[in-house]
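Encoded as structure tokens, here's the structure I'll be asking about.
Each chain you see keeps its place in the complex, though not every chain is here.
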Amino acid sequence: MILSRREKFVCYAVTYLFALFLLAPIVWMLSTSFKGQLAIFQKPPSLFTEFTFQNYAAVLSDPQFLHAFWNSVLISSGTVVVSVALAVPAAYGLSHLTGGRRAGFLSWVLLVRAAPGMIYVLPYYLAYSQIGLIDTRIGLILINSVFTIPLAIWIVIPFFDAIPHEIEEAAIIDGATRFQTMTRIAIPLAAPGIASTAILIFIFAWNEFLFALTLTRFEARTAAVSILSYMAYEGTEWGKVAAAGALILLPVLCFSILIRKYLVQTTAGGVKG
Amino acid sequence: MAEVSLADTRKVFGTHTVIPELSLSVPDGSFTVLVGPSGCGKSTLLRMIAGLETTSGGRIEIGGRDVTAVTPSQRGIAMVFQSYALYPHMSVRDNISFGLRLARRPAAEIDGKVRRAAEILQLEPYLDRKPAALSGGQRQRVAIGRAIVRDPGVFLFDEPLSNLDAALRGQMRIELLDLHRRLGSTMIYVTHDQVEAMTMADKIVVMNAGRIEQAGSPLDVFDRPQSPFVAGFIGSPRINFFKGGIAESRGGDMVAVRPEHLRIVETGGRWRGRIRLLEQLGTDTLVHVTLTDGDEIVIRAPRMGPELQDAQVAIDCDDRHFHVFCDGQRVD
Amino acid sequence: MHSSRLRGYGLYILPTFLVLATITIVPLFVTFTVSLFLIDVTSGLPPVWQGFYNYVSLLSDSRFLNSLVVTAELIFIPVALQLLFGLALAICLRERLAGTRWMRILFLLPAVIPPAVSGLVWKLFVIPGAGGLAWLSGLLGIDLDIDLLSMPATALATVVVASTWVGTPFVALILLSGIETIGKDQYESATLDGATWWQTHRYISIPTLAPIIRTVVVFRILEALAIFPIIFVLTGGGPAGATEPVNFYAYVTGFDYLQIDYAASMIVLFFLAMMAFCSPFLVQIARSAEGGAR
Amino acid sequence: QDKPYEGVTLRVLGTQQPWETELQKRADQFTEATGAKVVFDLYSLTQGIQKVTVELSSRSPAYDLVFVEASDVVRFGGGGLLEPLDDAIAADPDVDLADFLPATIDANRIDGKLYALPHFAATQMLYWRPDLFQAAGIDGPPKTFSEMMDDCAKLQTPEMKCTAMRGKPSTSENIWYWTQFLLGFGGSFVKDYPDDLTPTLDSPEAVEAAKFYAKLLTDYGIPGSVSASYDEVVIAMQQGDIAMAIEGAPLAGRILDPKLSKVSGKLGFAVPPGGPAGTFAPFTSQAYAVNAASKNKQAAEAFLIWATSKKTMQDIAANSSFVAVTRNSVWNDPAFIKAHGYDFGHGSFTDAYRDTLATADPHYRLPIAEFRPAADRVGAALQEIVTGQRSAEDALAAANSDVERIFRRARLLR
């Protein structure tokens, strides 16, 4: 469409103002992460007063933070493995069902996913205290799966659906068993979708807060929760908090740029209309 | 090499009967074309032969063996799909050899068969490409290659050319016929394009609503359609139908005449009407005429100038070109 | 082979079904059961059956009633804003103006930032007199030195803004991908019909997007309370419960006051209300996801 | 043997406050002496308390030592979640319980058993500006609430507000402050703790206390008082924006910090004013207790005793900004007095602090589990009163019935 000057101006104004709104807080956090404690509370504030890596150095030499970071890596990866291993065959099976059964299962999965996290925390807390899963990585992986398995099913199904059934039939005529058809045809074809699902689950698990907050102490504490320990009663160490925040942000940022093509469609998890 | 025969085969989806009861014999080594309008059950029939759909009744024999309950890969058939159904993540070589590798054939055998198929189809230069890097015609050939290495007695094609553009379609048509000549296998070919059916088949099977309307050689079907449906389906432009007096005088309730058999005459003629529209095809002209009784007919005539638009004309036809039907059956 | 086929594929679904059922339905049931007993975890006394006592109590718990109001505020205001801004952005981004392509990538940011970090980002941003907001307003020549998080109205506004910040880009990107599936032809056709730029969007984009908008809204509503970590970090639900939605009150009740049964009753009630509202949409969405139709 | 706890690792669940961070720095000394390693897990105050609650009630042995506020000791100790320390203390003559401020010990004792050793005595005192009082013709700090109100009328000028106070609705903000008015006017949270827990927040005394608080806050408080927390009060005092304030005694270090303060050297210190029913300075103690589920109880007890020993406390008190010590011997320690013994001619800080502690009511905060939800609720009501949304009578009546519901739900009431 050929836009008039005024329409162009409106478009530019809307997008750039929003970009500012979007970026300003993040940029501010980054700038804070490079400031010393005094500069942080300087009035009036300014974006770049001093530039120091001391906050990063402090955070990166804090064994508790590093431990939490490593936990996040393990828990997120574990969640990915468990969810993908369970969701992919189910999605494959579902994509071969039609009508009521498929819609029924999918609605159920969606309802489960739509439930507030708090409703799961209480029973999991009670059960984990009994069976010793509090403060374990396994425990977190398990409860994360409550959300990530449905998520994965929803995201992977369209990729299986998109495989023309003729391709699978060709494989059947070529003598492939149903399992071989899945492993040698369907999964390789859905691989980009499965990979981006895996990354999405990783991000989900990485970002998860409520479960990690309530079901861990120190052994399995995750990076997102570890930030809290820098936010103390008196004199929060904002520089460290900001640096830790930036470090926690980094992996999800890299991953989401990697899968940006799929991110929108997939995070929608069935938003099609 | 194998003939295929279906005896009282039925197919019901839920409550919807797609193929009521169908018997058909496909001669060994023939190129048999199943043709019919969309939704008439051609694909369903083909897929039943392949074993991709169960039968709801009846028997299917391939090469004299009852295969009704045999799995697809054991039926000695190969199938080429409309969409080619290539494995997009495998190279051409791997696509062609997938079935052999699943069957754990020795490497040398696999290699030999792939080489031979590639040679027949002139695919050698592309063996290491992925399907996405091939043109439509080349993909089509890979799909055929995949069929060839199975050494099937019967090749099944489901509208294999409908995704190609007109020029390529013409060319692939010729290549397929060449292939048939070379391999000598039985081929069953589904299409809804009557030109394709006419030009390719040894034997045409015209289907309608899950039933066989007529089976025979192309020229036989063209010259002696057994039902109004076949008459209307085969031939382009479409045949003209007449009811009423002219039909009754010939002992039927309907007669049909092909547009190329109608003539515009100076005087006399069985019909008269007004030229509604002239469609110039170049050498020929399609003349759309509104008859005095309101019927619309089409005549294929040699070039007629646009000045004839709206002219009143008389139309005639030789007796031998009438196809007469009564109760939906040809009357001879 | 149709019927035999289904049975075969059931084998692929069954294990996942069982696992998922175990880790979801059982806990949901436990939560409900817990809400029916008086449980004092500190004393270690055995649970006492109390029926729906908790649910009755809730109805006269003004803090709970307040949290319902806050929940509504935190759901509907941000979702409305997200929709408004998201739509405007999607429409503007569609034009692919110079220098706006990178925003599509940029817009992914808030959707993937760990919510806890988002809370932190905003907390830093609104530090009275010394945060990014003060810096920005300083650039505009305004001397802004108030503690937004200390007063109920401004604290709620801050949380609403943060929630909008998190959700808008996501809405914008979904709507954008929706808009981009609308044929160029349709806009051109409308242009020929004499529609202005605004009219083409008013009469073509928005109505065409309506189903997507509906779905997005349902998802955003369901996701709205996922800003728990943001509230946790930013305001802790305060001041005076001004930013305390139901799930936060349930958290405080369960893990701060250790009234687990009471917390369970709250969250069960909330869950049921939410489902009553959203499940028709969810079922519809699941049905429309009939992609493969194999 | 030399190092009895070699190989033991003690886990401490605490809060990030000066005492803990200082203790953390010195934990190596304990390790050197006993072999036990000490790992601290420190959270913000609210989160720390919450974690402790959850950890204890799940009877998890994960932490050996936990942070407790006095008001929580009853329920934890009573529920058997904390380890009684009496035997360990009896075995170690160095502990010298008598040296502790009595209220801090009483607050941690139930049925004769001591469940925690306090390190932090939290109370509030009156900080006042003798120069301004003099200029207004007032001799000396107010002793009663009505005097305080009268003085404010005299002290306040168009340029300067009289006082600053906590208005932020929370158990640890406005309730912590307001309870002294409630009790001072003769009111109370409940009819007769511990025998009858019927809430009495709608009593005429409570209403009067609320009205007094609201008037003081709106007429004489700094702008923004309605949402102020201790931080705003400290800053107002530091900046010399007000003439007097009742605020946390442990905050004196900050208020007087020459780097930040415009008033260091200009302040007087006094016991906060009281009401018709007496003086009830806010009081609580913070302490560490041994988790009853701990697997290293002996080592934990040893660490606790070491941490609250005279030596350790003296060391920390003399070498940091921490002043809220719980041992009389430290209060009298010359090094401590040298470090913190502010006296600018209008009352010595340490004297005022000690005198205030002498009035301390160990049950300033009711030691019941439901105190926190109940007090949070009353805090919100106070804010409604201050902002004029509701009258004191209505707001408190509503709060009272909510508190009653909270208690009833917990079976504290029939």
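Some points to look at:
Going in written order, the chains are labelled A, B, C and D, and every chain counts its residues from 1.
As a working rule, a contact is a pair of C-beta atoms (placed from the backbone, for glycine too) under 8 Å apart; a residue touches a chain by one contact, two chains touch by 3 or more.
Predicted model, so just to flag it, every value in this text is computed and none were measured.
When all chains in the structure file are tallied, the complex works out to A x1, B x2, C x1, D x1.
By definition in this document, only the chains that are shown with their structure count from here on.
Contact with both subunit A and subunit D is made by C.
Distance from subunit A peaks, on a Cα-centroid basis, for B. Among the inter-chain contacts, the highest number of C-beta pairs connects A-C. Chain geometry summary: the mean Cα position of subunit A and that of subunit C are 15 Å apart. Put simply, the C-alpha centre of subunit B and that of subunit D have 93 angstrom between them. Distance between chain centres (mean CA atoms), subunit B to subunit C: 56 Å. Touching of two or more other chains is recorded for residues 255 of subunit C.
Contact of a single residue of subunit A with at least two other chains is seen at positions 214, 228, 231.
Across the complex, subunit B meets subunit A through its residues 47, 50-52, 71-73, 77-79, 81-83, 85-89, 98-99, 102-103, 146, 150.
The part of subunit A that touches subunit D in the complex is made up of residues 125, 129, 134-135, 214, 217-218, 228-229, 231-234. Contacts from subunit D toward subunit A in the complex involve residues 11, 13, 15-18, 39, 41-45, 47, 51, 54-55, 58-60, 62-63.
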